[in-house]
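Heads up, the thing below is written out as structure tokens.
A single protein chain has been omitted; all remaining protein chains appear in their positions.
Labels for the chains are A, B, C and D, by order of writing; each one numbers its residues from 1.
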Amino acid sequence: MTVNRPDLGLPPGSLVYVGDRKPTETSLSIIGYDPIGSWTRTADTVEELLSYRNDAGITWINVNGLDDLESISKLAQTYGLNSLSIEDILNTEHRPKVEEFEDHLFIIAKAITWNNEKGPEYEQISIILTNNTVITFQEHPGDCFDAIRKRIEVNAGRIRKMGSDYLAYALLDSLVDEYFKTLDKLGQKLEEFENQAVDETGRHFLKQLQNVKQQVLSLRRIIWPQRESISSLARLDTDLISEELQPFLKDLYDNILQCAETIESYRELIISIMEVNLSSVSNRMNEVMKVLTIISTIFIPLTFVVGVYGMNFKYMPELEHPLGYPITWGVMVLIALGMVAFFKRRHWL
Amino acid sequence: MTVNRPDLGLPPGSLVYVGDRKPTETSLSIIGYDPIGSWTRTADTVEELLSYRNDAGITWINVNGLDDLESISKLAQTYGLNSLSIEDILNTEHRPKVEEFEDHLFIIAKAITWNNEKGPEYEQISIILTNNTVITFQEHPGDCFDAIRKRIEVNAGRIRKMGSDYLAYALLDSLVDEYFKTLDKLGQKLEEFENQAVDETGRHFLKQLQNVKQQVLSLRRIIWPQRESISSLARLDTDLISEELQPFLKDLYDNILQCAETIESYRELIISIMEVNLSSVSNRMNEVMKVLTIISTIFIPLTFVVGVYGMNFKYMPELEHPLGYPITWGVMVLIALGMVAFFKRRHWL
Amino acid sequence: MTVNRPDLGLPPGSLVYVGDRKPTETSLSIIGYDPIGSWTRTADTVEELLSYRNDAGITWINVNGLDDLESISKLAQTYGLNSLSIEDILNTEHRPKVEEFEDHLFIIAKAITWNNEKGPEYEQISIILTNNTVITFQEHPGDCFDAIRKRIEVNAGRIRKMGSDYLAYALLDSLVDEYFKTLDKLGQKLEEFENQAVDETGRHFLKQLQNVKQQVLSLRRIIWPQRESISSLARLDTDLISEELQPFLKDLYDNILQCAETIESYRELIISIMEVNLSSVSNRMNEVMKVLTIISTIFIPLTFVVGVYGMNFKYMPELEHPLGYPITWGVMVLIALGMVAFFKRRHWL
Amino acid sequence: MTVNRPDLGLPPGSLVYVGDRKPTETSLSIIGYDPIGSWTRTADTVEELLSYRNDAGITWINVNGLDDLESISKLAQTYGLNSLSIEDILNTEHRPKVEEFEDHLFIIAKAITWNNEKGPEYEQISIILTNNTVITFQEHPGDCFDAIRKRIEVNAGRIRKMGSDYLAYALLDSLVDEYFKTLDKLGQKLEEFENQAVDETGRHFLKQLQNVKQQVLSLRRIIWPQRESISSLARLDTDLISEELQPFLKDLYDNILQCAETIESYRELIISIMEVNLSSVSNRMNEVMKVLTIISTIFIPLTFVVGVYGMNFKYMPELEHPLGYPITWGVMVLIALGMVAFFKRRHWL
Partner (left out) sequence: MTVNRPDLGLPPGSLVYVGDRKPTETSLSIIGYDPIGSWTRTADTVEELLSYRNDAGITWINVNGLDDLESISKLAQTYGLNSLSIEDILNTEHRPKVEEFEDHLFIIAKAITWNNEKGPEYEQISIILTNNTVITFQEHPGDCFDAIRKRIEVNAGRIRKMGSDYLAYALLDSLVDEYFKTLDKLGQKLEEFENQAVDETGRHFLKQLQNVKQQVLSLRRIIWPQRESISSLARLDTDLISEELQPFLKDLYDNILQCAETIESYRELIISIMEVNLSSVSNRMNEVMKVLTIISTIFIPLTFVVGVYGMNFKYMPELEHPLGYPITWGVMVLIALGMVAFFKRRHWL
């Protein structure tokens, strides 16, 4: 929840890594493909990387880890990014957005992966889309784009037949697919909470539920701007995105919209669970009070009665009477029955 | 509440059935009609089906069950659908929408039926409207369109005299009519809850109410986008919908709007019921506490008094006094009356 | 709260009465007027009615009761209404609206009357405005338009000097005037609730308040769409409404807006009352608990002390001591005073 | 909260005074000024008043009290007001608005004054702005415009140098200045409530807070439409308002906007206070319960023990034992210490 920004106070456009975690070491890789074939290479320097560019077909450059500020800056400048965009790539807390420039689109998106212990984890993905090249910057080497690499390799679907805009779309689409997996995990967790809501009155149930609520809200803070950014992508009037891609972007928007609506339904469910749980606690206290009241109100008068005949006055005629004891018992039984009748009438028993 | 999507990670446009339930076997039927007559046929293959097309009048093709991906795909492609639309037909969790294409409209709608045990059940209906043909895809063979088949057969209303756009409208209209039936059932349920809200303080009342609330919210998640989609249908500027249909679409929109407003009023009613119930529980606990307090505060001092004279001190002058016992009784009666007066003044009795 | 619609499943435009109550018998009346004079007639059949039409001046046809579907349909068709509009007239649950047609306006409005037992009652008023005729359909013969009939008769105000559009406006204006009366009654009721909110902790107070809240919400569901419909009426660009009428429509809109704002202030007041009441219940329980706690914690230790000296051990030196009894009393008084001091310090006394 | 409208049922444009209070007697006064000088006169009749008009410079006519319907009507008609506007002047419950007519602007505004006992009090101010004349209608003779009269008299600021539009602006500006004073009083009141929120658990605290909340909400119902009306005034495209006035109107809008935001912050503060108070009540009950529980659970077992040895069985070996009494004391001390340890572990002590 804290806002840790070492760049504060520096001139705008200064290159500093901003994020909660230490940046991982930068590694560079490049994929080239066209309808006929594809190849993959890794490189140690930006110069080496750029020498592999595939001028005929589509080039996809992937940068893993944001540690090497110099290489990232050099690569970005090669493709005409201004210093503010480079600053955004390095600020891993940036909100999702799409920015249009003369010869490239600059997209910031978020990958969400589910960690069984900590809940959803976020990674910032920056995408630069030019006419025939896509550059992606990932925070950590990870596998969120492996399926797409595979599809390029085995020529699955239409990816090899289409332009760099389709590649950028496919990358965003695979991110949104991951969102659904995280939502599914959260949904399962909420179902467990829902089942326990009536019986669980411990002090930590709500604490844990609030934890999940915070996770849902943090997801929401990612998914809503992502939805906006995809919506603005679909409405962009730019040569970088071909007419052919429109139905795919619309479909992508439908998907992210479903994510957003699922998030909203989770929020409503959490409120429901909390209400049920609070009411359960209150009902239970009601029950406890009733038991206490029934036992107390039956026995307190009886205890008074036996107290009376435990007094040591010299002149107490009842004590001498041969039927004193059984009559006292009779009276006490009557009092007890009267109380029970009273509770019955109030529907407490 | 979970999001089960086997299509995640596949290339966009891949044909996979997405839904909570196993898809039912596909069956194909076709109805042809014009102002003069009508006929119905079933077919085993798409080819057979297509051979029955009624080029002169209106053709209505109905596909029941989404099991046979190949036939569905072949049929859809015949009518010019792209692979993303076909994917949407197979994704039974898709939200309602209307999409305009050059030569057809693609409509996703939801049928809602009431199940006495589980509450509202949803079925996705995909409708393709071309110039003289309507194709409908249903998840399960069911009777939600039987009334319309009848109207075509017996030439009731104006359906036989109008175009394929009127058929599509009539289908949507019959779906919205079903919504009202479900809303009616929910309304009856809520009325029961309303009547019990003051007396019912058990732990499961609210749980059940929350269940209904979740049903209302899930209905809302269907009906609101349905409302949007019908609204956009009414505003479409397309040759596929004749000018003549406008008042019908406006009427349809009025109906779905009434559904949406009814849903909102149900939400408000549920909140009311919960507030009454919570306050009832709290009032009841107040009552229980009062009884406990009255009984306790009357008898605890009396029990103390009788305890005093139960002590075994050798030198207790009161015990020897002949009027000790009756005077003690007098004092105790006075204490009890004082307490009762105190409660009276506080309006506890 | 239930949605009772016998028209579900019928073809659109089918003529069925839809409403919670049995429709009352239809009666027909007609008023003609011009700046010079006015007359009133009743008729048994539509034909007779139409024969009375006042071609020179303004004609106001009033239909009371929606029982006679045939006459209503015939009358409506004479004035060019389509079957969907006629269906709307017969559906007394329709929401307020204004629809513009080539030669007439079709207005659905609601009359609200206050029933001292059941709260606000609704009646649907359908108004058809043509060039020189106004047709009104009421659910029940009633007096909500009597003041206007009088004004026509005695030539009060400007009604006789203006066109049919002014008549339609005057009808809507008199409906909105009735709204204020109902709001006034509700306001008085809420004032009573407000005065009782602190003292009333019975279980039925909130139930009754919720009843009023439901009434306020149902009013709101009428008045908000009515506001919209009047607003759209004022913005209509049609020859049926003369330029001269604009300030009147704006004034009417100001009035319905005040209704809407009053409703909102009622909602806020109800929330206030509920909060005060809930807090009162909680404060009262706090008070009850304090009394219980004070009495218990003073006497429980004392009762223990007297219990000690009620024991029958053979060797208890205190019992033999001549000052044992008075010293015990002294100790008990000290304990009681200590407890009282403790409560004083905690501000419980 | 009630809606008292004697004009209901009358034809639109009927002249009836509408308000909660009896209208005060009408008095007429007129001020004329130009850059060189100024004069003030009172008049008994409208004719006399009109004879004083200052055709060269600016004329400001002030009408105090709405009792004399005839004079008001005559004066208003002289300046071209229609009957609906006159009706609005007499309806002191009208919401703030600005209406543009061909040769005049009609402005309804509200003066708010603080009454130490009843809170904010409202007075309706109607302003008519023509080319060189401003007419103001006040409900009661009062001093809300005295500062402006002074400024005209002593030629302070730019008021004498500018047109009638500046006078109208200055009047509205002085009304908004008064709003700040009322907001300041309310703010002080809320600060007191805030300081008491933790300690005050009496039943009337929330009742009084709700009172202030209702005052805040009623202010809000005045200030929000006033804000709208000033905003629309600033956007009007009319010859009656000179270009020169624009920055002043913008400044006025900034001020009323600050009022509106202050009101919103008050609402949030009230919610905060209520939450703190409710939680205080609940914490206090928790404390009370703890004391009761600690005292009860320590002494109830001890009382049982002493009760055991108060029994009169013939054969109870403990009673005969010479150490029976001291051993019993030891056991009781152990029980008490065990209980205290238990409470310590639960952090109740």
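Throughout what follows, contacts are C-beta pairs under 8 Å (C-beta built on N, C-alpha and C of every residue); 3 or more make two chains touch, one makes a residue touch a chain.
Nothing here was measured: the structure is a model prediction, and the numbers come from that model.
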Fill in: Absent-chain contact - pick from D:Thr40, D:Thr78 or D:Ser280
D:Ser280
Discussion item. For subunit A, which positions touch the chain that isn't shown here?
Written reply: 1-5, 8-9, 11-14, 82, 84, 87-88, 93-95, 97, 99, 201-204, 206-207, 210, 213-214, 217-218, 221, 274, 277-278, 281-282, 284-285, 287-289, 291-292, 295-296, 299-300, 302-303, 306-307, 309-312, 316, 318-320, 322, 324-325, 328
Worksheet item: Please identify, in ascending order, the residues of subunit D that touch the omitted chain?
Response: 147, 151, 156-159, 170, 173-174, 177-178, 180-181, 183-184, 187-188, 190-191, 197-198, 247-248, 250-252, 254, 257-258, 261-262, 265-266, 268-269, 272, 275-276, 279-280, 282-286, 289-290, 292-293, 296-297, 300-301, 303-304, 307-308, 310-316, 346, 348
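Note that only the chains that are shown with their structure count from here on.
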Worksheet item: What are the chains that subunit A and subunit D both touch?
Response: none
Worksheet item: Same or different: do the copies subunit B and subunit C touch each other through matching residue numbers, with over half of them shared?
Response: different
Response to the item:
In whole angstrom, the CA-centroid distance of subunit A from subunit C equals 42
Item to complete: Would you give the residues of subunit C that are in contact with at least 2 other chains, written as numbers and ranges?
Response: 282, 284-285, 289, 292, 296, 300, 303, 307, 310-312, 316
Worksheet item: Classify the inter-chain contact topology: is it line, ring, star, complete, or other?
Response: line
Response to the item:
Pairwise, the chains that touch are A-B, B-C, C-D
